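Have a look at the structure below before the remarks.
All protein chains but one are shown at their positions in the complex.
The letters A and B name the chains in turn, as written, and every chain counts its residues from 1.
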Amino acid sequence: MSLHARSLVLVAREFRMPKLGLTMEEGTIVEWLVARGERVEIGDPVLSIETDKVETEVEASAPGWLHQVGDVGSTHACGSIIGWLADSADETPGHSGISGTMGSAQPELALTDTISSVLIASTNPVIDGGRIRSSPNARRLAGELRVDIRTLTGSGPMGRIIGADVLEAPPSAASSRAPDRATPLVEAVSARATGAARILADLLGVDLAHVAPDPIEQRVTREGVAAHVRRLLASIEAAPRPSGPSDTSAPLPPTEAPAAVRRLTGMRGTIAKRMHASLTEMAQLTLTMHADVAAVLAHRSAWREREPRSTPGITDYVIAAVGRALRQHPAMNATVTQDGIVQLADVHVGLAVALRDGLLVPVIRHADRAGLVAISAESRRLAAAARQAALGPDDMAGGTFSVSTLGAFGVDSFTPIINPPNVGILGVGRVRHDIVLDGDRVTTAAGMTLSLTWDHRALDGVPAAAFCRSIVEGLAAPADLVYPRSAR
Amino acid sequence: MEVMNEVRRDLHRRMVRIRLFEEAAGRLAEDARLPGFLHLYVGQEAVAAGVCAALNDDDHITSTHRGHGHLVAKGGDFNRMMAELMGKSTGYCKGKGGSMHISALDLGMLGANGIVGAGSPIAVGAAFANRYRGRGQVAATFFGDGATNIGAFHEAANMAAALHLPIVFACENNEYAEFTARADTMAIDHIIERAAGYGIPAVIVDGMDVCAVHEAALEAVDNARRGNGPSLIEAKTYRYYNHHGIQNLGLPYRGDAEVAEWKERDPIFSFEAVLADDGCMSATEVEHVWQEVRDEIAMAITFAEESPLPEPDQLLVDVYSTTSSAAMSLVGGASR
Partner (left out) sequence: MAERRISYGAAFNEAVRQAMESDPDVFCAGEDIGAFGGVFATYAGLQAQFGRERVVDTPISEQAIVGLGIGAAVTGLRPIVDLMFMDFICVAMDQIVNQAAKLKYMFGGTATLPLTITTAGGAGLSAAAQHSQSLEAILCHVPGLKVVFPSNPYDMKGLMTACIMDDNPTVMIKHKRLIGMKAMVPEEPYSVPLGVARIARPGSHVTVVSYGRMLNESLVAAEQLATEGIECEVIDLRTLQPLDTATIVESVRRTNHAVVVHEAVRFGGLGAEIASQIQEEAFDYLDAPVARIGAPFSPVPFSPALEQHYVPDAPRIAAAVRDVVARAIVGARGT
């Protein structure tokens, strides 16, 4: 539709969710440090945001009076508008769009109290703050027709996915379309009910049509749903226990009340989303390989004798070995994009650090050429910073492969999940002292199991095994890991 | 005009009924057995009794926030009144009106009213309807001195005069608008001065003398019934209790001595002295009346307390009528 050009005259400058790292897609507003309508100068901290990795402050890039758009706790895609820097405290640009021109030369615009044309013309992405912009009707129809709404393009205002988009979705969008649209899988809710009643009914699996409406409100209330369930429970209690197999058609009692509910937001939400996406999108498989670490242990003991404070950890040896192996096997130092498999120039190894209620993967840069001393110092710094929530965005950006260790928790082998957009991750097990047969001789050996998960789309089993073999070989010759290597 | 002995005994009984009902209601409120506001009529009994005794059963009255006395005087049933004050389903308004909105349409009592002055325009409407139907009914509207400061009273008085309607304006001048002295709220000494502005004949009577009130009311009602238009009676009277509740003395807005002085002229006791002097009623007969009414009130309290509370499903009942005109029932429905 055509847009009245004058309505786009906005004096204020947009204030957008910054993109603080290569992998940052969205950020959550933790706190506005400047109140609405307050003056800010260039460089003033304006708000603090939380990304999937860090909490950090965002500074003003221009002077002006701040008008906040995003609420505390809300999540926004990088680049989406979360505020405005206006030329005066009184301006209220942004969502109202037209008020900036009120009382000026365009009364017909000022008086148009409909959805603002500015909004319609906006180039906001369909995914706004991580949420797909879709209408209630579209979501209802998508549920009924089993159409994956994420695959659709919206044709409604602001690119919103609307009912027609779902009805016209290509067959690929429907995982299994209902055979007949006239008989939706989800019966349309026709009972009059309050929002709270619907939520509770959804939670408990109660059909609202079976709940008596409140005589005063003349619709089903939350209390009505609760009373309905209490009656059902009482009738179940009262009914004689069936002797045969239980009747599965009988209404089930509600599931046990949860002891605690933790919302999938912040770091937990990011982990949940990324790990699920990783397993959904990639063809992952895992191999395990035994590594002899006797040499590493001996090397480490000697180091400790000499310089106890800088002694590298076992994991540092592994990272060094991994870095060098990646240089030898560039197929593992890659990422899969729409264009194909992209081999990456640099080698940066992410190290998974467990926190009390989550996990961070800070990155050791140029692990292929860094010496053990540098790797050890950096891993120490990153782990401490991660636990103090003091990691900067650059500390976590750009990893090309990851190492995850559960050895300290008695784990021998496991199936680590690739940290996208990498194509591989190495799981490190505990150090074991095994009795082994060396020729005819029974002796003890120190070893560990390496668990390598890789993306089969990027490389096959044999090159993956060869890569893992290189790590094992690197650990067998720890002295070679001590010194930095030249870039090429 | 001589008031007959039979009528005087009737006036006495009406006043005793009001007094005892109000005292009982006050005690119940003090015991927290009545919810809500309670504006007691004690002290003003002669006005309601004197005016209502001049009205026929099918004449109409509108009342005030201090309305129990008017309903009692118009023949209100203690059981249904007490039940209404307690919010019971057996009350005059099924527990939906309470003290401030108590009404009895079958007795022509068009409601107590929580809005000062609001009853008078409604009484004008009743008077209009009475003349319209030509059955000789009249309307009376009770209001206080305070109500004559509000616009509705003036609109009603003027319209009644302009349309020459059969209505009696009965002003209970108890000298206080809630907790403010009348003299502080108007620059005239008598309410009747306002009637003059509308061309309404008016008279001042001693509101503590039930016979004086009754004689004035008889004349005003007779005037209205004969088509001579409205008139106004200003009864100088006094409220023993405060604006609401039964707390009596010790409030700063009026002196205890003033209350005591008015009580000296109590409308019931002074009337009983006259009745005894005249030989109209002996002390025993008087005591018999009080005892009868006391017994009746005791039964009413029992009735009310044993009555059921309204069921919750009554909340939405009677917001609207579901009926429509019978006279126009032949009118067709819409064709489109």
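We adopt the following convention: a residue touches a chain if its C-beta (ideal position, glycine included) is under 8 Å from a C-beta of that chain, and two chains touch if they have at least 3 such contacts.
Please read these numbers as outputs of a predicted model, since none were measured by experiment.
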Selected from B:Leu55, B:Ala140, B:Ala156 or B:Cys171 as touching the chain missing from the view:
B:Ala156
Looking at B:Gln44, B:Asn130 or B:Ser307, which residue reaches the missing chain?
B:Asn130
Touching the absent chain when the full complex is considered, from B:Gly91, B:Gly146, B:Pro230 or B:Pro267:
B:Gly91
Please identify, in ascending order, the residues of chain A that touch the omitted chain?
1, 107-108, 111-115, 117, 120, 135-140, 155-157, 159-160, 162-165, 167-168, 188-189, 192, 195
In the full complex, which bits of chain B touch the chain not displayed? Write them out.
60, 62, 91-97, 101, 103-106, 110-111, 113-115, 118, 120-133, 139, 151-152, 155-156, 158-159, 162-163, 317-325, 327-328, 330-336
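Just so it is clear, only the chains that are shown with their structure count from here on.
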Whole-Å separation of chain centres (CA-atom averages), chain A against chain B:
75
The residues of chain B that touch chain A in their complex are 312-313, 315-316
Where on chain A is chain B touching in the complex?
215-216
